[in-house]
Every structure is written in structure tokens, then in C-alpha cells.
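The other protein chains are all here in position, but one chain of the complex has been omitted.
Chains here go by letter, A, B and C, matching the order in which they are written, and residues are numbered from 1 within each.
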Amino acid sequence: MTVGRRIWAIAEGYIPSGSVSDAHDLISHEAFCVLNAGEEPAEITVTLFFTDREPAGPYRMRVEPRRTQHFRFNDLTDPEPVPRDTSYASFIESSVPVVVQHTRLDSRDPHIALLSTIAFSEG
Amino acid sequence: MTVGRRIWAIAEGYIPSGSVSDAHDLISHEAFCVLNAGEEPAEITVTLFFTDREPAGPYRMRVEPRRTQHFRFNDLTDPEPVPRDTSYASFIESSVPVVVQHTRLDSRDPHIALLSTIAFSEG
Amino acid sequence: MTVGRRIWAIAEGYIPSGSVSDAHDLISHEAFCVLNAGEEPAEITVTLFFTDREPAGPYRMRVEPRRTQHFRFNDLTDPEPVPRDTSYASFIESSVPVVVQHTRLDSRDPHIALLSTIAFSEG
Partner (left out) sequence: MTVGRRIWAIAEGYIPSGSVSDAHDLISHEAFCVLNAGEEPAEITVTLFFTDREPAGPYRMRVEPRRTQHFRFNDLTDPEPVPRDTSYASFIESSVPVVVQHTRLDSRDPHIALLSTIAFSEG
């Protein structure tokens, strides 16, 4: 079972610094979810783009065959953390076809707001 | 009238266990909506992927010709229910072209949040 | 300036019957927005699909050249109104290429929730 593409991009990125909750599932966060439905591991490379500085990365991660993994941009630290309250975009390359979806939970306010969209894909 | 594709994927999946309401339309849920605009029944097979175990499924359902059906992941039970508070992804195959859209209603908080996106398609 | 496609589909449709406001912009509604960036009028035909009855329509409307129009499913009446609290899907055909986006504003609760996604396109 193989589905997806090797190149993905998310043009909208923003992690609010404030949250009304410290619960891991309710803290303000931005995530990209990767589905690797195939039989080979997916070696993933993420590059982050900003408005007024050179790109950050590569961030590297792996998604095992027949697995999905939901990565929070909040949790990326190597080679550097993702700045809060700052606009960014992301470029995601995979060694095998995968599907990428983008989600944000905004809990600056006690009543959360959600957004999600399939990322832009090529290749 | 035929529209759509045979292979669809949703990389983001998560059913919160909490809801402030027990009303069927306001309980926290995640759904995939299938439109079969054609003249043949659509035999659908769903496989669920997780972070740290083998995939679940296949779940089987049918959408009659010239009909739409909104399936809640919450309601899937055969071969096994979908775990709450757990990240998953889904792979959806149809015997004929269909259109698939993904929606979540989150009512952990008294003020609901919504997300929706067209799924990723191929084939 | 021409952009878009002639066939569009939205698999997710649902108009909540309740609203906390009667203001036209804040009443619960579901809309499809059509952009006709070209030089010819777009003759649009909408067919609605349901879970347990035959499709409704065709609903006919026109978008003039170099214009956009945001149609609310709530406002469709000819040949019949769209039932509330009922799942439906829509199939949209245009005589010229257009772009279609789907939006819902849910105001069952005093705090509105929004969703939007580009529709599925072909042709």
C-alpha cells in the first residue's frame, strides 16, 4: 500500500507563545502529520523558512513503514528551536511517498480554535 | 455523473475522549464524508495507521449510487474500535471514483472548534 | 485571466438549524464561493446528494465575468430548500473554468466556529 508524494510544503506557520493550559494536548501547538503507508522507512528532512533570516535546518526524523507520526513544530530543537510568535513556512522532503497534513491548535484563549489543511505536494 | 478518485488518505486523526455534550451532533467526533455521484455502488475499505503498532482494519462499508454518507471514526467497531486520545491516520480505497472530505468537531470545551479539509487523493 | 476547472465537489455538507444570532453574517450557514476570473459568464448547475433519498436539483445560478459570488446553501429554494440538520454533499458544474471554495460558520454556540477548504476539482 503506497500513497503520497515526496515533496510537501506548508506556507502558513505560527506558534502562539500563550496558552491557557499546560496540558500537552491543549497547549497551543502546530503540527505536521506524516502517513507512511508503504513498506520502506521514510527518512524525512524539514527546512524552515522565515521572513527576515536564512532558513533553519535540516531537521531530520524517520517514520517507520506502516506507521503515522504527528510531529509538533514546538518540539523541534535540533539544530535549533522554532521561535514563538513568528511567521514561518516549512518544506518537507521524504525518501519515499508519504502524505502530510498540517494542523494548529490555538489555545491563547480558554476556548480553543483549530485549523487543518492538507499540505501542498509535488514529486 | 462521475467525479473523484479511488484512493484517499487522511494523515491527521485524533478523537478527543472528552465532550461537554452527549448530544449526537455535538459530541467530539471525527468523520470522513464520502460522495458517490456515480451509478455503481462504492465498496469502501478503510485501514487505520498508528504510531507504535501495526495497522487496524480493513473496515468495510458501502455507499450506494447517487448517495453521500458521513462516517464517524467514533462509530467504527469491526474489526476493532478506534482508540480515543490517540493519533492515527487513515487510508481509504473505493471500488469506484468518490470524493472524500475530513472533518473534526472538538467539544472538549463548551465552545466547539471545527476543522475540515479535502483528503489527499490518487488513482 | 482564466483560472480553475469546470467540475467541483464538496463531500461534507451540514447546516445546523440553531444559531444564537439572527444577524445575516452570524447565522449558522454553509456557503460555496465561486470565482469567475474569465471573460465569459459562468453558468453554474448544482446537484445535492443525500444519504437516503434521490439527489435534489439542478439548482442554477450565474456568475458574471470578472466577478466572485458567495452562495449560501441556506438560501437555495428552487427546486427545493436544503434541509437543516441533515448531511448532504454537492456537485457543481460550470460552463467555464472557475474556482470553488467551501466555508461553514457554525453559531449554534455563542462562540462561532469556522471551517473552510478548497473543493475537489476535475475537468
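Definition applied: a contact is a pair of C-beta atoms (placed from the backbone, for glycine too) under 8 Å apart; a residue touches a chain by one contact, two chains touch by 3 or more.
What you see is a predicted model; the values in this text were computed from it and never measured.
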- Could you tell me which of C:Ala9, C:Val82 or C:Val99 touches the chain that is not displayed? C:Val99
- Task: In the full complex, which bits of subunit C touch the chain not displayed? Write them out.
- Result: 1, 3-4, 25-26, 31, 33-37, 66-70, 98-101, 103, 110-118, 121
- Interface residues of subunit A toward the undisplayed chain are 7, 9-14, 16, 47, 49-52, 54-55, 85, 87-89, 91, 102, 104, 106, 108-111, 113-120, 122
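Methods note: only the chains that are shown with their structure count from here on.
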- Task: Would you give the residues of subunit A that are in contact with at least 2 other chains, written as numbers and ranges?
- Result: 111, 113, 117
